[in-house]
Structure formats: C-alpha cells, structure tokens
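Below, a portion of the complex is reproduced, with chain positions unchanged.
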Amino acid sequence: MEFLVDISTNFPEGMDPDVIAEIKGRERERGVELMTQGQLCRIWRHPGRRSSLSLYEVADANELHGILSGLPQFPWMDIQVTPLADHPLDVSARAGS
Amino acid sequence: MEFLVDISTNFPEGMDPDVIAEIKGRERERGVELMTQGQLCRIWRHPGRRSSLSLYEVADANELHGILSGLPQFPWMDIQVTPLADHPLDVSARAGS
C-alpha cells in the first residue's frame, strides 16, 4: 500500500551544529537504505521550506509507523500521512509497461 | 519540473448521467494519452473521496495549466497545485538505477 508522507523538520534554536550534522548524516544513510530496499519510492523538497514530501510503499500503517518513528530525525519531525488507493489509469499504465 | 496535483471533481446535482458518462469517458482517454506521453507520471485515488492525486512532469507552470485547463472535466474540478523541487536522495537513486 502506498502513502504520501509530508515531513517538516525543525531543530531547536541553539542545538549543537555538530550533533545536527551527525544526525543529518545518519538520516541520509537511512534514506539511501530505504530507497534501495524499495519502501521509499520517491522523495521531493518543498521549494523554500525545511520539509520534504515522500512516497512510501509498505505493507500497511504499522510498517510505515515503524519506519518513520525509527528515522534519526524523528524527534524533531512533524509528519502528515495521506493513505493512497490505486487509480485504474495508473494500474493499467504500470501493467502495460 | 514536477508538480503534485490534487483534483476534486463534483458534477452538479441533476446533471444528465449520459452526459457525465460521456465526459468521464473522454477524461479517461485523455488520461491514458497524458500517461503515454509522460506528462502524467503517477495518479492515485484518495480513498472514499471523489478526488485524485497526480504527479506531473512538465516544462513549467504554463504547460501544466495548459494540460489541466484542457481536461474534459475541468469545468467541474477544484484543483490544488504543489510545485516540487528535486531531493538529492531521489536524484542519486534515479541516476544510479
């Protein structure tokens, strides 16, 4: 099942820049891992904002929550999840390709 | 450039069902065309709603407006457009594949 996931990340004013850099590094590595494994299908930036939009393909909301709550930046994230259902146009396009 | 496009469609109460069916048929055909040409990359349904979410890849907002305003159901659509910027994770994943 696919989910659209909108994530804003805000580190608190005054947080140690080295700690932030280390967390961002781990976040990036975990992102690569999730893309390689196929749960994270696409990810975009909202221009001008400290936030991203991702497309996840997972078994269900439990797997999704497990992944999101395990992200290194999770404690500083505000996350909005939108469940997606298949659209017949998309299904046949992907079947035909 | 990619755009996320959220479309709600509401035909007015009392509209002729045959006219609606004919318009829906043309909408479907145009959708297949846009997917084949590559401007419409993905499309999903919001479960339980008369609305869809689409991912478009077009030159710019002008090409997008041209496509959307030419959809057969456009007069009955309420459309929200979100511009998307590339995310480095996604760019390298797609470059590496």
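Before moving on, here are some points about what is shown:
As written, the chains take the letters A and B, and residue 1 is the first residue of each chain.
Convention: contacts are C-beta pairs under 8 Å (C-beta built on N, C-alpha and C of every residue); 3 or more make two chains touch, one makes a residue touch a chain.
Everything numeric in this text was worked out from a predicted model, so none of it was measured.
A single sequence accounts for all chains of the complex, and while 2 copies are shown, the assembly in the file contains 10.
Everything below uses one rule, namely that only the chains that are shown with their structure count from here on.
Our note on geometry: chain A versus chain B, Cα centroid distance of 22 Å, whole angstroms.
Only residues 2, 4, 28, 31-32, 35-36, 40, 42-47, 52-53, 55, 82-87, 89-90, 92-93 of chain B touch chain A when the two sit together in their complex.
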